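Here the complex is missing one protein chain, while the rest keep their positions.
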């Protein structure tokens, strides 16, 4: 009797947990049921953090790719091919990302994957996709090593032919921030903090290097533990270091409280970060004292691009619950790049998908070129976006406001 | 001070097994199972509802937008060509180089100012700003940088850029053009010549 009650309860708990998990990923395949009347179905995989701290950015990515797929279906953009998305949640964790990659590879209808958000997750997925010749386009990975190899500073070698990205790399983003902070904000003493992750540490390093070259002084460095929200010890160190600016390599769930606690400790200095903190949630978490904090983000401000305006309007019309956030435009373009590549492959093969569709799509991706939400979309020999724009945003009265944009034309 | 309320490291004979043996078998299992089942079923129903509402997303038409002229920063590209002899030769520690300004789309663009952000350098250009460019045209501009104060000039910038103020019928904008590594190399060479090779 007792034994049975135990089993019953364990089963109930397990069922409960499973139900909840299912609930969490309830719209994993959102949009897949948007009617496919005959013809071939091509699945675009999406991998992003759909739950947890970074879900604001991740859900924006998922919805934007969904919008690209629906737009292609509605316009019948590729004759006889319907697009669906299959979205998987990586929780921002490399191990989960890798499992998702395996899962996407196993689904034969998947001809391209958009994602992930985190560079560390990207690192763990690249090989899985490359082995399967499945093309991956990341809208948000900014670590230079992903396309140019770990020794990118000295010798650039592309590690994986199937990996592309629409985002600009930290090799440009960090220095751009350094230039702005040193020359425009006239800050000379920086305290550099990072979260030790691939993205954060990489960004902090490129910033630090350029800041020193410009003649700036690094008065302190610190690596925080992203699992905690208590940065008071670090904040006190920052205050006593005499820094006039803080650079943080990392993401908004930590950057927000960090900014707040640094100001509370009595250091009224701006916190500067990369695209990982360019989110409305940063402002929410940093609170009122976050005014004046800066972030660089990839791309030109949305209001400057007519194509982006159209995207914003369509996104709104589609009725997604979550905002498209920092990477919406890049995600749409990543999804659309896959659609363009599929179109090319199908048209070259008399309107049908060839047997080695994955390899063909990967090949076609190299030469894709179209006017996307974020400007002209095409890829260089490393798989990096050729359009490299960056914008500095500042927190003003509780909102991000663009203060300066730059284009890399090297 | 022995304010503790509990034993430390109790042995395996800890008593609760006996205490709670009384908590009675039977009786509870059935209702508790129904309760759990009900919870699961309710959760399942909620799940279905959510899934249904998710699939009812609007899928409305994309409206073609009337295109106003593009922002000048989006219409213009600026590319580094090479170091070039400046209008006054290489006198006075100046570093001259040529850039190509292309107006890709939209109405003509006026370059109202060319600057660079470092405090120790001054900028001159030929043609001198402000000047206007034609639509869909390329024009070559010679930019000359002069060191005004070596202390404030960067020694070895990795990503130096030019701040160019552009105006067209849409807007006036200051945009940074990061001219790439060749420019960075040649600029730092020139700066080292101008300010000596003291390392910093």
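In this document, chain identifiers A and B correspond to the written order of the chains, with residue numbering beginning at 1 in each.
Operating definition for what follows: a residue touches a chain if its C-beta (ideal position, glycine included) is under 8 Å from a C-beta of that chain, and two chains touch if they have at least 3 such contacts.
Criterion: contacts and distances are computed from a predicted model.
Visitor: Between "Chemotaxis protein CheW", "Fe-S cluster assembly protein SufD", "ABC transporter permease" or "Imidazole glycerol phosphate synthase subunit HisF", choose the name on the UniProt record of the chain that's been left out.
Guide: "ABC transporter permease"
Visitor: Just one of A:41, A:76 or A:240 touches the chain that is missing; which is it?
Guide: In the complete complex, the chain left out is touched by residue A:240.
Visitor: Which residue, A:281, A:304, A:340 or A:384, contacts the hidden chain when the whole complex is considered?
Guide: A:281
Visitor: Touch as defined at the start, partner being the missing chain; which of A:256, A:276, A:306 or A:406 qualifies?
Guide: Final answer for the missing-chain contact: A:256.
Visitor: Decide which residue listed in A:266, A:319 or A:351 touches the omitted chain of the complex.
Guide: Final answer for the missing-chain contact: A:266.
Visitor: Among A:52, A:149, A:292 or A:354, which residue is in contact with the omitted chain in the full complex?
Guide: Counting the whole complex, the residue in contact with the absent chain is A:52.
Visitor: Can you list, in ascending order, the subunit A residues touching the missing chain?
Guide: 2, 5-6, 9-10, 13-14, 16-17, 20-21, 23-24, 51-53, 55-56, 59, 195-196, 221-225, 227-234, 236-237, 239-240, 253, 256-257, 260, 264-266, 281, 284-285, 287
Just so it is clear, only the chains that are shown with their structure count from here on.
Visitor: State the interface residues of subunit A toward subunit B in the complex, per the touch definition above.
Guide: Contact set of subunit A toward subunit B: 1-2, 4-5, 8-9, 12, 15-16, 19-20, 22-23, 26-27, 30-31, 33-34, 70-71, 74-75, 172, 175-176, 178-180, 183-184, 209-210, 213-215, 300, 304-306, 309-310, 313-314, 317-320, 375, 388, 404-410.
Visitor: Which bits of subunit B are touching subunit A when the two form their complex?
Guide: Residue positions touching the partner: 25-26, 28-29, 32-33, 36-37, 39-40, 43-44, 46-47, 50-51, 54-55, 57-63, 65, 67-68, 70-71, 73-74, 77-80, 117-119, 152, 154-161, 173-183, 200.
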